[in-house]
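The other protein chains are all here in position, but one chain of the complex has been omitted.
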Amino acid sequence: MSDSSSPLFHVLDPRQFDRRRLDDLCGLTTRIRQLAKSRLGARALQTLLPHKRAMLYFTQPSTRTYLSFENACHLLGIRTTEIRDPSTSSEFKGESFEDSLRTFSSYVDVIIMRTWGEGLARHSADLMDRIRRPVPIVNAGSGQDAHPTQALLDVYTLERSFEGRGGIDGKTIGFMGDLKRGRTARSLSYLMERYRDVRLVFIAPEAFQMGRDLLDWLAGHGVHYSCTDRLHDTLDTLDAIYVTRLQKEYDTGGESDEFDHRRFSIGARELAALPEGSIVMHPLPRGPELDPRVDDDPRAMYWRQERNGMWIRVALLVKIFGVEEDLPDGQRA
Amino acid sequence: MSDSSSPLFHVLDPRQFDRRRLDDLCGLTTRIRQLAKSRLGARALQTLLPHKRAMLYFTQPSTRTYLSFENACHLLGIRTTEIRDPSTSSEFKGESFEDSLRTFSSYVDVIIMRTWGEGLARHSADLMDRIRRPVPIVNAGSGQDAHPTQALLDVYTLERSFEGRGGIDGKTIGFMGDLKRGRTARSLSYLMERYRDVRLVFIAPEAFQMGRDLLDWLAGHGVHYSCTDRLHDTLDTLDAIYVTRLQKEYDTGGESDEFDHRRFSIGARELAALPEGSIVMHPLPRGPELDPRVDDDPRAMYWRQERNGMWIRVALLVKIFGVEEDLPDGQRA
Partner (left out) sequence: MSDSSSPLFHVLDPRQFDRRRLDDLCGLTTRIRQLAKSRLGARALQTLLPHKRAMLYFTQPSTRTYLSFENACHLLGIRTTEIRDPSTSSEFKGESFEDSLRTFSSYVDVIIMRTWGEGLARHSADLMDRIRRPVPIVNAGSGQDAHPTQALLDVYTLERSFEGRGGIDGKTIGFMGDLKRGRTARSLSYLMERYRDVRLVFIAPEAFQMGRDLLDWLAGHGVHYSCTDRLHDTLDTLDAIYVTRLQKEYDTGGESDEFDHRRFSIGARELAALPEGSIVMHPLPRGPELDPRVDDDPRAMYWRQERNGMWIRVALLVKIFGVEEDLPDGQRA
């Protein structure tokens, strides 16, 4: 799984990525972004994978992740087929998930999937392996599972932001919001273990604090962390604050009403307390936890983070199809 | 706005197009159509913009305009991403329109939009300018606003039809139907001011007559016009009759029932009264105001008008991306 020299196939879990793989992927992403800036480079990218076809199977809607993946495919010339509308696929109701998936694998070269069901991406990958269809599965989020490409784009954004300052190693990263139910903070936290001397600060009301299982895992892997419900006491210690929204869709009895946005949001006052070189991240879409007026601050990194998501997905597809060698040498712009 | 030598960027309003720009665009459209007729030319068009990506954001459904724009993109090799189904974008309900739009602009090179909200296209263009994202906005119709690409394809159809007869200059154009609420007659009327000695005749029942604001604008700009509710008295004076349908979707209390199709429709009897060289136009879809039997008359120009819509959109995209120079020299067929 974590042998960085072997090619990537299924992409299911952020923990597949060891430090070498992460550094490698970040380097490739930067190289591709540089290439794409020139017309010649953008056209060269187009010629990499025009003979490949992707299925975007998004029965759990996420327009942002969808658009990011689809355009990543288009950047490489990959043709895309989509199933986004649950009603389009209603006829499949009479069919087992396995049969539907096997059908998809009859027509395309890679399946990118986002579903409600927990573990469906891994289950799909297992099926492909068992029936020996050479079709990689890319997990674009399934249920509450780890969301690997989000974690990768977050890592890339951190690395780029701390370029010239030693990268992620030694940094202090705060996570704020509904840490209990969101999957982005969780996935990224796992990957922080790959870096040296990183400190994590989980900032949330008691009832929304990061799950014990992850905290234990961090402790067991020697990652420094602390938990707090006092945002303002921590702001000046952070190199990055990763803000997340309330996961209201998982409410069973109005839990979200208990979340006090006045104490857990980023606006002008919080920006004032945040160090000069720190950055503000957010996986978007945002709610009241992130004031739009923060957008104009140079430390606001979330829009760049969003674009990074497309580029790291391009790099991932290049890795999956093993065409890195075919990239032209990009002269740095 | 109306400097025809500067490149096009946002396309929001027909009034952006002065006479030189219109002539230029019509010439380019004809050149592209000629090119596309040969296999070699069609393939050359494909290679113009394969490295560009378009978003078709059509939350106000219009399959016709959608198909026309998507295929215009495809003709140039542009990859397209769509949001057509309002329910697909339902997750964006919790997000501001500005954030959604900014997200789109993270992934694509041009946003073509058709929405219910009045002024949303201009608002989007302003946002792009403010945040300095170099992503042009193309208005494919928003609310009751001007619908620039419809007006441009109408101009092109008129110019082509009057080729060898001095073009649009000096012609008499009739508009018939629900002129009060339709936007096509309105948009085209504005552009008629760009031509010399054009006469406009607005033919409609009193309650559906063209709005006073437009009539005043025409008067203020020296454009000859008259209003009438007597179709048959005017038919033999027209070089073109632009027929439009009832805008029932804007009814608030059954106004459309008042419209008398017997007095305001084109069929065999009206064709007989229409001069030999005159043409019949319609933006489609049609209702009872235009008899399908007119289709077989050589003066029926609406199906060609529909196809012209795709071609002028191709030309517009060529202008927006500034690749006119890359077009091969087409030998006229």
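As written, the chains take the letters A and B, and residue 1 is the first residue of each chain.
One rule holds in what follows: a contact is a pair of C-beta atoms (placed from the backbone, for glycine too) under 8 Å apart; a residue touches a chain by one contact, two chains touch by 3 or more.
Because the structure is predicted, anything quoted here is derived from the model rather than measured.
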*Which of A:102, A:122 or A:248 contacts the chain that the document leaves out*: A:102
*Residues of chain A in contact with the chain that isn't shown?*
50-51, 53, 55, 79, 81, 83, 85, 87-92, 94-96, 98-100, 102-104, 106-108, 131
*Write the list of chain B residues that the hidden chain touches.*
39, 42-43, 45-46, 61-64, 67-68, 70-71, 74-75, 77, 84-85, 284-287, 292, 295, 303, 306-307, 310
